[in-house]
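As you look at this complex, bear in mind that one protein chain is not there, while each of the others sits in place.
Chain naming follows the written order as A, B, C and D, and within any one chain the residues start at number 1.
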Amino acid sequence: MAGIFDFGPAIVLLPFLSFLIAVGTALSGRDLLPKGGAIPGIAATAGSLVLSVAMAAAVAGGEVYDETIYTWAVGAVPGSDGLELTFGLLIDPLSSMMLVIVTLVALLVHVFSLGYMNDDGETGLPRYYAGLGLFTASMLGFVVADNLLMAFMFFELVGLCSYLLIGFHFREPGPPSAAKKAFLVTRFGDYFFLIGVVAVFATFGTAQFVGTEAAPGFPVLAEQALAGEFTANTFLGLGTEAWFTVVGLLVLGGVIGKSAQFPLHTWLPDAMEGPTPVSALIHAATMVAAGVYLVARMYGFYAVSPTALGVIALVGGFTALFAGTMGVVKRELKQVLAYSTISQYGYMMLALGAGGYVAATFHLLTHAFFKALLFLGAGSVILAMHHNENMWDMGGLKDKMPVTYYSFLAGSLALAGIFPFAGFWSKDEILFETLIHGLDGQPLLLVGYVFGLLAVPVTAFYTFRMVFLTFHGDARTEQAESPESVRWNVKGPLVVLGTLATVAGAVNLAPVRVLTGAHVDFLHAWLDGGFSDLTVHHYAEIDPYSSAYIGGELTTVLLGAAVSLGLALLGLGLAYRLYAVPEPVEHTDKLGSAKDLLYDNYYQDEYQVYLANRVVLPVARAADTFDQGVVDGAVNAVSSVSLFSGSRIRRIQTGVVSNYAALVTLGLTALLVVFGVLGGWLL
Amino acid sequence: MSDAGSRPRLKLGGHLLPGLAAVALFAVLAIVFLQASFGEPAGFPEGASITASIGYAMFNVDTGILSETVVSGEGFVVAFILIAIVLDVAIDGAVFLAKREEDGRIGGVLADGGREIRDALRGGDD
Amino acid sequence: MIIEALIGITFLAALVVMLAPDEYAGKLAFALSLLPVVGSLYMWAGFDAGGNALMAGSIAYQTQLDWLTVAGYDLQWFVGVDGISLPLVVLSTVLSSLAIVSAWTPIDTRQSQFYGLMLFMEANLLGVFTALDFFLWFVFWEAVLVPMYFLIGVWGGPRRKYAAIKFFVYTNIASLVMFIGFMALVFNLPVGSFGLPEITQSLQAGELSSFVGLDPATLKLAAFAAMFAGFAVKVPVVPVHTWLPDAHVEAPTPVSVMLAGVLLKMGTYALLRFNFTMLPDVATRPLVATVIAAIAVISVIYGAMLALAQQDLKRIVAYSSVSSMGYVILGLIAYTGLGIGGATFQMVAHGLISGLMFMAVGVIYNVTHTRMVGDMSGMADRMPITVGILVAGAFGYMGLPLMAGFAAEYFIFQGAFASTVIPSAPLFTAASMFGIVIVAGYLLFAMQRTLFGEFSLETDYEVRRAHFHDVAPLAVLLLCTIALGVAPNIFFEMITDAIEPVVAVVGGGA
Amino acid sequence: MVPPQYYLLLAAAVFCIGVFGLLTRRNALLFLMSVELMLNAANINLVAFSYYWGNVTGQTFGLFTMALAAAEVAIGIGIILVLYRNFHEIDVTEATTMRW
Partner (left out) sequence: MEPLLMQADQLPQWTALAPALALGLTGLLLILIDSVDPDSSRPALLAGIATVGSLASLGLAGWFLSAGTGQAGTGGGISLFGDALVVDGMALFFQALFASVTALVVVASYDYLHDHPHRAEFYSLVLFAATGMALMAAANSLAVAFIALELASLPSYALVAFLKRDAGSVEAGLKYFLIGALSSSVFAFGISLVYAATGSLLLPDVYAALSGGVEGLTGVAAVGILMVAGGFAFKTASVPFHFWAPEAYEGAPAPVSAFLSSASKAAGFALAFRVFVVGFPLDAGIDWVLLFQVLAVVTMTLGNFAAATQEEVKRMLAYSSIGHAGYALIGLAAFSGGAGGDVLGASMAHLLVYGFMNTGAFLFVALAEHWGVGRTFDDYAGLASRAPMASVAMSVFMFSLAGLPPFGGFFSKYFLFMGAIDAGFWWLAAVGAINSALSLFYYSRVVKALWLNDAVGEFELGSTPTALYAAIVFAAVATVLLLPGFAPVIETAQSVATTIVP
């Protein structure tokens, strides 16, 4: 196994190196590097991208790689080899695709940052680039992880980086708070994930995703266990399948946290406090994507647990609609994008839960491009608007920043799912898969499908509300009149991503395959390669779903696509009617009482803050009072009682010698009586 | 002590009360002694000189070599020497204590627990 | 002989520093404290022991001399290290040196006495971790109290006297309880010395006879309870933890560092050596295991909840130590390789990280003269490097992967989850794991309020950047933490080797 | 013969009378006298049982007890003397500067 894969660790280590360089620069406190340390980051991500592409090429050639490269620790098990906790690289179609996405987006974000951060005169740039470098490195480490523990570790590091970057502007009140919230909420999810990791080890004795023939990975073991070929340890008296479901749901906790699924999505809108390029990175390629990627990574395990899949689908579908509705009323550009992210990842979850492994991966891919694009575009606008993010202060930017506008428009069309942009293909495939699996007696999936379908017009509506308010009509403020111009380092990434957002759908034209029979579903083929246990058709074999169609397959495809496209256009049209006017006004009042509900995000933040401030904190204070009063009070009481009894005992010593004599006599008499009785010579 | 200046003292009417302890002690002793049973007293042999015997015992005289009848007893010569010293010491101590001091108070030592100073400062007993 | 040299040199250094003039005492103490550091590293380099010292494993650097005979028992000068004690020895020497450096700024009175006592304490700590004879161990164990009493009482905060006496008396009571329990055990064994290996092996051979009407099993249970209670205070676990926050809050920074970093580990070390190695049959009784696991979980969660309610940064870290020590207890009672190994590893890891946290808080205190969360904000603006390290340390405390704390906690969780000793182990484990959420909560809240936002300070002190010698120990500790997190095998391998026999007795898994 | 019990009872009675005096009298000299009574109670036993056991040990020891009583009185008088000089009375309950 020599060759390109030996450079696998370098993909992770290059950005890490750039992190170290940036940290060194930051510590020195001097301006040692040009561009505040951006250059090493750009070089490193570019290097990683090159390597990733090379690896993807190798994978395309049918090669895969799964090697343990470092043994972290070995737990002693008397009489056997022990439990090995290792680090390893797993490079297969899925991870190599993800590597390319991550490195590409990271590279573009680095470049964009030159414009967004450097040109804007930010301070603390080495710290910023250090964060980006570590962020990229952590995500890449997560992507290539060949076992669940390693994945968890890098998953956590991703969380750390999000904290550091969201809170980059630590002198302001908002960012540190948002950073804290992001870490805390995702940590809550990770708590379950960690239990899941522990449980996987305890259940299977390994957490390898793939493993070898002799020692297969845990998804395979789970399969075998259900087939009765392997005895997995189960706990708490649960049956094998029930236990697997529990473990799967535990791991899912981390996914829900990181991928901002209901009910742990609340951190994500707040995370917009971070610099915009960071948002792009978080949303498109790293942190949020990590959750969905994890499910895809260990899909074989979920596939054997129908309950877990059902939960995933339902959570995803619900989140897709739920988040979309909140995006409808937001005034800030980035807030709209934030809710769109939550919503889009909901789609991916829906797909995964519905057995649409390819669809989910596909949407992950296209979303990475168009969401990165939209964020960078938004960044461009924000830069132009001197960091005013309120869309109601914009308007008419279309003519002043055409590059931004057209690329942003491409991204918006993709997000809204308008044919033929990338988002259309992937979203359509998700809905299609959900539908056909749901029709085959899975009412849960049909519910998810309805959610997903309803989310389509909502998505289109808020997306184009955003576009129209920002770029169309007349400039509503002076800033919008004369926006700051942006340079190549902003425009370049926009152009690249705009192109990708437009055409990336071509990698998996599944409906076309159905229509024409031509094998144009390249991604499907791609993901069907590599380790046999990790292939699409393997997953299809083990998952609990089969397909049913309305009419025939073709009819269903066309019907589904038509409905979703129609709904998207409906939403777009509505947005056009309401906001593509010279003087748009808020129409939120028409929503009636729902308005407040939407503005306040269904009180999701409120109840979580309530839980924290009104439940946990008082409980903590009560515990503190209890501790000080009762526990410590008991300790102090022992000493007080001792001292008090001491002060009583010393009163025996009255100072009058006659009393002493009396006490001596009494004491002697008492002893005589007691021992007389005991000794039997008195009474 | 509620009222300042009142030293604890035995109450006049009840000053015999502690005596009950002595009565109780006697009761206990009496009960024990009345239960004791004794054999016949060994008594002293006829013609033995008790005084002489005491003398022999007092000085550890080996009575085996004496012809007269003696009552045996343990040797007390050590006790005798000791008692001499005890009396010596008693005299020494008693004389020392009884001596009148010519030069007023002794030294600067305050061995009353600092109470004198405290009382002087507070102007009274506590 | 190297252990004797190590302890002797440290005692000697204490004496020398005690007599040195105040101006040079700090530097001199640091220079002299490097000798034991070098010594312990040398011991590490040449470490060749295998297995558990108490269970017929080979002991490194062993010396065994008869000292005196009491009631037919030999008291020995019996020292040596195995895979459990060596990491703690290294931790003690390294942390002592760093704590001494961290004292340079805050300690400005009676320096020579301060540093002398620090070294004196270090010497005794080394004794605790190397002694293999009960009485010798007990001498060192108790002797640690004396310097600690003065260090808190003389150089501490406003309520230092209360805190010092409370610490002193509380832990002393605990020692006495433990002593009685242990002695009741020893006297009913057919052993001729207080050598811990001999006692352990005799106990495990089932040679205990009954005592004043208690059959051996009951006697073991009683002794176990007494010893557990005694050590629990030192650890400390809920509900006998209340001396700790008081002591920490009042103690000066370097003393807190030693208290949290090393002194608490005495308790867990002793629990491992005595309760869990000598009396596994008691510990693994379902009821006992349940109670201990429950105590562990309560310590973790309750300690963390208390930390959440605090406003004083030091109190926060102090309560979080209670929480972290709960993990150790959980790992120990798990009786699995990763559980006990992780617990031992956590002793070292928590030593480094809590030391780091206390030091960092101390550095901030040095310049702000307040530790109250509400009194300051935006410290990151004025002390970027210190704050940076503090943040890193805090994440280490939260169990960030690739730092030592995560490794330790993960081992413990993994070990405890699959434990066959704790009934319903997964539930206990999952419950205790919730600590990682709460710890994130209180540390993040505290950091947000003190370190970030706009700079403001309630006290009228001119905030200046910290000295190099204030920050350098922090950096060293951070690097050690990361090194152990990335490569836990630095210590974990030898720990595993040493605890495997303990696990094997019970037949536990990973 | 008088049964030995009687001597024991007599001695106990004398002893307890001594104790009674000790407990109820505040005059230091009476205190001393009470102590003398108690010591002599011991002597009654010693002498009586010297005969009972047929050895002179008891009698001899009785002599020593008397001598000791004398020595005790000597010291006692000395102390009472200084007590008087300091407190201007010999009431033993007056000297109560130290208590508790």
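Quick note on the criterion: a residue touches a chain if its C-beta (ideal position, glycine included) is under 8 Å from a C-beta of that chain, and two chains touch if they have at least 3 such contacts.
Only a predicted model underlies this, so the values are computations on that prediction, with no experimental measurement involved.
Student: Out of all the chains shown, which come into contact with the hidden one?
Tutor: Visible chains that the missing one touches: A, B, C, D.
Student: Of the listed residues C:Val139, C:Ala225, C:Ala294 or C:Met372, which contacts the missing chain in the full complex?
Tutor: In the full complex, the listed residue that touches the missing chain is C:Val139.
Student: From the listed residues A:Leu32, A:Ile550 or A:Ile649, report the one that touches the chain absent from this view.
Tutor: A:Ile649
Student: Going by the touch rule given at the top, which residues of chain B touch the chain that is not shown?
Tutor: These residues touch the chain not displayed: 29, 32-33, 35-39, 60, 74-79, 82-83, 85-86, 88-90, 92-94, 96-97, 99, 101, 103-117.
Student: Since one chain isn't shown, list which residues of chain D touch it in the complete complex.
Tutor: Listed in rising order, the touching residues are 4, 8, 11, 15, 18-19, 22, 28, 31-32, 35, 38-39, 41-46, 48-49, 52-55, 57-58, 61, 64-65, 68, 71-72, 75-76, 78-80, 82-83, 85-87, 92, 95-99.
Student: When the complex is taken as a whole, what residues of chain A touch the one chain not shown?
Tutor: Per the touch rule, chain A residues meeting the hidden chain are 639, 642-643, 645-647, 649-650, 652-653, 655, 657, 660-661, 663-664, 666-668, 671-672, 674-676, 678-679, 681-682.
Note that in this section only the chains that are shown with their structure count from here on.
Student: Counting C-beta pairs in contact, which comes out ahead: A-C or A-D?
Tutor: Of the two interfaces, A-D and A-C, more C-beta pairs touch across A-C.
Student: Taking the mean of the CA coordinates per chain, how far is chain C from chain D in Å?
Tutor: Once rounded, the distance between the two centres reads 64 Å.
Student: Based only on mean CA positions, could you tell me how far chain A sits from chain C in angstrom?
Tutor: About 36 Å, centre to centre.
Student: Among the residues of chain B, which ones contact at least 2 other chains?
Tutor: 8-10, 18, 21-22, 25, 29
Student: Send over the residues of chain D in touch with two or more other chains.
Tutor: Those would be 19, 22-23, 26, 93, 96-99.
Student: Could you please specify the touching residues of chain A with respect to chain D in the complex?
Tutor: Result: residues 650-651, 653-658, 661-662, 665 of chain A touch chain D.
Student: Under the touch definition given earlier, write down the residues of chain A that touch chain C in their complex.
Tutor: It comes out as residues 26-27, 71-79, 82-83, 85, 149, 152-154, 156-157, 160, 167, 170-173, 175-177, 179-180, 183-184, 187-188, 191, 194-195, 198-199, 201-202, 205, 233, 235-236, 612, 616-617, 619-621, 623-624, 627, 631-632, 635, 639.
Student: Considering the complex alone, what residue numbers of chain B touch chain A?
Tutor: Against chain A, the touching part of chain B is residues 8-10, 18, 21-22, 24-25, 28-29, 31-32, 35.
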